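For this depiction, one protein chain was excluded, whereas all remaining protein chains were kept in their positions.
Should a chain be cited, it is by its letter among A and B, assigned in written order, with residues numbered from 1 in that chain.
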Amino acid sequence: MKVMVFVKANADTEASVLPSEQELRDMGNFNEALVNAGIMRAGDGLKPSVNGARVRFSGKKRTVIDGPFTETKELVAGYWIWEVASLAEAIKWVKRCPNPTGEESVIEIRPIFEPEDFGEAYTPELRAKTEKLRAKATKQINKRKKAPKKKR
Amino acid sequence: MRFMIIVKASRDSEAGAMPEEALLAAMAKYHEDLAKAGVLLDANALHPSSKGARIRYSGGKRNVIDGPFAATTLIAGFTFIQVKSKAEAIEWAKRMPAPHGEHNDCEIEVRQLFELEDFGSSEAIERFREMGVASER
Partner (left out) sequence: MAVTATDTHRAIDAVWRIEAPRLIAGLARLVRDVGVAEELAQDALVAALEQWPESGIPDNPGAWLMATAKYRAIDILRRRKLVARKHEEIERDLGDDAEAAMDELDGAVDDDIGDDLLRLIFTACHPVLATEARVALTLRLLGGLTTDEIARAYLLPEPTIAQRIVRAKRTLSDAGVPFEVPRGEELSARLAAVLAVIYLIFNEGYSATAGGDWVRPQLCDEALRLGRVLAELAPREPEVHGLVALLEIQASRTVARRGQAGEPVLLLDQDRTRWDPLLIRRGLAALERAQRLGGAQGPYALQAAIAACHARARRAEDTDWPRIVALYDVLATLADSPVVELNRAVAVSMAYGPAAALPLVDALAAEPSLRHYHLLPSVRGDLLQKLERLAEAAAEFARAAELTRNDRERTLLLERAARCVAATAPPP
């Protein structure tokens, strides 16, 4: 199963406080261990939210809001994607992870939806219906792209 | 430049309810459009937090907490894209179908990735700084 493992942000990650050499080395070793165990699928740090943005959806409106964002605890500072046998295995690996921020840290593990997961819920009928809807959605979207006829 | 578009959870996604078929179809088409533009790297939907766990580091100890989590903004999905600029990432984010349906307001987040240079062994903090700058491109 694939899991998303993400490190929640804190004041230090948001302030781009640099890790110490020892912390960098420890994290480097951990990442190496993940690769050598063959479970590493992806991983990266996220730049602080001051470099990011949010898009608000309200009806048809889209509004862009620049970072930084104040709810630090809810932000993501880094992530991995691992291929593991179970949630328990993922937890085992996370426990081996050096403290990712050096302070109070929270790492969240969330299994990723894979096609098999849709299982009983995603019946062949539902799949066929989705395909049909997708074709319909495509047609409608392409139709909407036709320019409105306006005299200029 | 790589960006992550983060879709937050809703009560429905946390309840494990399948999204409406129309939304599923629209999301699928959106990701196909990303692929056709050659910018899609990966996309992942997450199981509700009841299937997850958190590990909290505090005072040298690690504590495991099982889901579900009650926080107001949990994450439901990630889409990774490769684009030339932050403005391009935001433009693509604007084109995402409303993740909680047309009738529900929501926000999605666009965050830039450091890229692999900043993980792995590094000898000096100076180099870390350089990596941070180098990845501006």
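Throughout what follows, contacts are C-beta pairs under 8 Å (C-beta built on N, C-alpha and C of every residue); 3 or more make two chains touch, one makes a residue touch a chain.
Because the structure is a prediction, the values reported are computed rather than measured.
Colleague: Looking at the full complex, which residue from B:9, B:90 or B:106 touches the chain that isn't shown here?
Modeller: B:90
Colleague: Mind pulling the chain A residues that touch the left-out chain?
Modeller: Within chain A, the residues that touch the unshown chain are 28, 31-32, 35-36, 38, 40-43, 60, 65-66, 142, 144-152.
Colleague: Please output the residues of chain B touching the missing chain, sorted low to high.
Modeller: 35-42, 80, 82, 84-88, 90-92, 115-117, 120-121, 123, 127, 137
The rule we apply is simple: only the chains that are shown with their structure count from here on.
Colleague: Taking each chain's centre as the mean position of its Cα atoms, how many Å separate chain A from chain B?
Modeller: 3
Colleague: Quick one: in the complex, what on chain A touches chain B?
Modeller: Listed in rising order, the residues are 2, 4, 6, 16, 18-21, 24-25, 27-29, 31-32, 42-47, 49, 51-59, 62, 64-65, 69, 71, 73-74, 76, 79, 81, 87, 90-91, 94-95, 99-101, 104-113, 117, 121-122, 126, 129-130, 133-134, 136-138, 141.
Colleague: Chain A touches which residues of chain B in the complex?
Modeller: Touch list, chain B to chain A: 2, 4, 6, 18, 21-22, 24-26, 28-29, 42, 44-47, 49, 51-58, 62, 64, 69, 71-73, 75, 78, 80, 86, 90, 93-94, 96, 98-100, 102-103, 105-116, 118-125, 128-129, 132.
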